[in-house]
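Every protein chain of the complex appears in place save one, which is left out.
The block that comes next holds chain A.
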């Protein structure tokens, strides 16, 4: 065929490098409303659910059993299931119906009913519902702080940088697993230098992650994965009961935690049982509810390529975020994985969560260049900051970040690197040189950092664990190094565990350690003029972008 020239040009556009696939329901390649998705039903006998979404008790798998026992309000579920799904959907997006009128309904859902209600909504209706159903009135976002060489000095400087930009939660992980304790300490010291009150975590294997928290190196955890089919859950080496027990372990040590799930994981791991992504994700949300876990990271997360490839996939992704929040669970709403070669689609991916506002719009905005992101890259990275600031300013949206001055960033990065230098010295860890401090202060990426002896670092990390070093030792190191304010901030972080206020739904801290959560900052949206508003101070910060010119200067 003789080629039409415009088609030839279009084929060279980045979007052509993305993956798209037709629906294939048998293998789970269907976003929502799958042809064999169960129909909602519930039957209660002697105070026990004996039928759930068309399945009899004797046929329940582990997930059905767990949900039937722990996740559904038995007093209301029969009434709720008798309600018209379209009517419930209407209430969800109606500004006149407040959040507190909806929670008693959603907590009586079954997974199939929940999915059926979400399927009634178009994308704009989902956004309307999201701005109302987000548990915490004030939106926020979360950042990834990593580098491919696990350079601790750079992690500290980047964490301080990110804290100054407004991330109230920061997450690191490792390129090499044995670095975990060093990365956890580095992000904590850096973040507390940048802005006291930031919560930090280090994502590693479940048991090790808890152990880091017990020592006082981390404040929360979120990589506690749950899945929508029994086979995939088992392949993930857990059950709803082991994860429920783990959740209580975290709370017992005063540590905040949320689960992680997300559509596409069951397809990716090969056992979607022919069900739609939304239905399977609904099961994950119900498991989270049943475990009594305050929050969930969802919205396809690292499997975004799967829903992103099927029709109505990104609508489904916002739908699963919405369902999480509508079930009164804190939502860290994805946008945390490289998604598209097309900048237009990257923005499309985020726009629903960004404009509506979620508890954490991104569950990992890459605060470093994606080259250094050891979570395999995020949807937005450090080179996108100015675009993000412009979008907040254009739309008058609080996306959770504020513009910063270059001189302030240089200062805070330098301070964090020096604070970590003092901690390393005090804990007898391999030296951080002045040259490294200088490099981390001005670095774009880990390519700008001098080589460290990684073998020595890893040995030291193991030794640190063997010696039983704790957060209190980090505080002493900071204090002895002259970083009294950072020492106080780390102490305040550990002190919060005793009180446990930040175990409540959607908790973050401001710079003065005031907790802001769904309990004392409840979303009360009830139409125009109500709910969350950007206050004057914040608005002044948001509009003050470096690119803006003052007309009087022209």
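Throughout what follows, a residue touches a chain if its C-beta (ideal position, glycine included) is under 8 Å from a C-beta of that chain, and two chains touch if they have at least 3 such contacts; residues count from 1.
Definition applied: contacts and distances are computed from a predicted model.
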item	value
Per UniProt, the name of the complex member that is left out, chosen from "Propanediol dehydratase small subunit", "Sarcosine oxidase subunit beta", "Maltose/maltodextrin transport system permease protein MalG" or "ABC transporter ATP-binding protein"	"Propanediol dehydratase small subunit"
Identified contact with the non-displayed chain, of A:52, A:361, A:503 or A:542	A:503
Contact with the hidden chain (one of A:86, A:122, A:453 or A:470)	A:470
Sole residue of A:152, A:254 or A:319 that reaches the chain not shown, by the stated touch rule	A:254
Option from A:23, A:61 or A:544 whose C-beta touches the chain left out	A:61
Option from A:9, A:82 or A:207 whose C-beta touches the chain left out	A:207
Positions on chain A contacted by the hidden chain, ascending	17-21, 24, 27, 47-48, 57-62, 65-66, 69-71, 100, 103, 206-207, 210-211, 214-216, 230-231, 234, 237-239, 241-242, 244-254, 267-268, 270, 289-294, 305-306, 309, 328, 470-472, 475-476, 479, 484, 487-488, 491, 494-501, 503-505, 514-515, 518-520, 522
